[in-house]
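For this view, one protein chain was removed and the others were kept in their places.
Here is subunit A:
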Amino acid sequence: MSRLELEGLSHGYGETPVLQGLTLAAEAGALTALLGPSGCGKSTALRIAAGLLAPASGTVRIGGRDVTRIPPERRGAVMVFQSPHLFPKMSVAENVGFGLRMRRRPAAETARQVAAMLERTGLEGLGARRPAELSGGQAQRAALARALVLEPQVLLLDEPLSSLDAGLRSGMRALIRELQRETGTTTLVVTHDQAEAAALASHVALMLGGRIAQEGPPEEIYARPVSAEVARFFGAETFLPGHGRGTSFSSPVGPLALSAPAIGPGTLTIRPEAIRPGAGQNTLSARLVEAEFLGTATRLQLDVSGTILTALWRPAEAAGLSPGDIVQIHLPAENLWRLPSA
């Protein structure tokens, strides 16, 4: 296991800059998620880490060694693409053994390792098949097996779940987590889905505008975003500008009690599921603008003296409410987060 470090990476396609000084480390033996909206450059960063793309500037280090100019086949990082890219003319077993053959390992050893890896990924008995005869989930597992059988220093996964149906995702997610834990392979996963990143990784780096906007444990980014952009990406929709006076904050919806003192102008944010029905701390009277039933939750647009707050309640909590109703809500002080930047 080796630490992967990307330092000050810049890259552009033509006139458009994609990466602007991206710095990120994936700790040795850990699973790190690189999260960002589509087109933010996270796949570009992964390709640079894999050596498939040369950065305009910056350094890639694996286990402390500068590999920026080392070709992909000799840098100890193996990338698994978004679509499995199994080689169609080879059998599944030949696909999984491809990298070992390229490393000129003895045939008997290769066969043994391939068989073990096929079994580990739930593909036993499918080694003789052609890739075209596999289901989408099996193909994705074969692609993962093909990379892991090499025991790479660093494993790079590009959107490993996005080509799968929703039903197969949790199984694949569990397999990735299990294999990563068993092998202790330093792993960097790229994804655009914040829930997927949170479920997979203990350390998440959110990438916005070509650089890392915030990184840390997913719970922390969730609860304490450093900026409105980060908060928005993680699903926050309510932002209240105002002025802190100690543990009280004057906002467009009235004075709000804070759990930690704040002085001066700033912006408060609160997650939709943290806005609760009924009376409590920071009780407000709101007019229901719209209620949207989403299955496991109901999304409410609430008007408090001209400011719209978005709340996410259990359907039972929102039952019987219709637009125009006046409802009592409260904003628990510990869930009001003051953004460090404006």
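The rule is simple: a residue touches a chain if its C-beta (ideal position, glycine included) is under 8 Å from a C-beta of that chain, and two chains touch if they have at least 3 such contacts; residues count from 1.
Criterion: contacts and distances are computed from a predicted model.
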Chain not present in the shown complex, as UniProt names it (candidates "NADH-quinone oxidoreductase subunit NuoB", "tRNA modification GTPase MnmE", "ABC transporter permease subunit" or "Cytochrome c-type biogenesis protein CcmE"): "ABC transporter permease subunit"
Listed residues A:Pro71, A:Pro106 or A:Gly306, member touching the removed chain: A:Pro71
Which of A:Leu9, A:Leu22, A:Met79 or A:Ala197 contacts the chain that the document leaves out: A:Met79
Residue touching the undisplayed chain, where the options are A:Leu35, A:Ala50 or A:Leu309: A:Ala50
Touching residues (missing chain, whole complex) on subunit A: 47, 50-52, 71-73, 77-79, 81, 83, 85, 87-89, 98-99, 102-103, 146-147, 150, 156
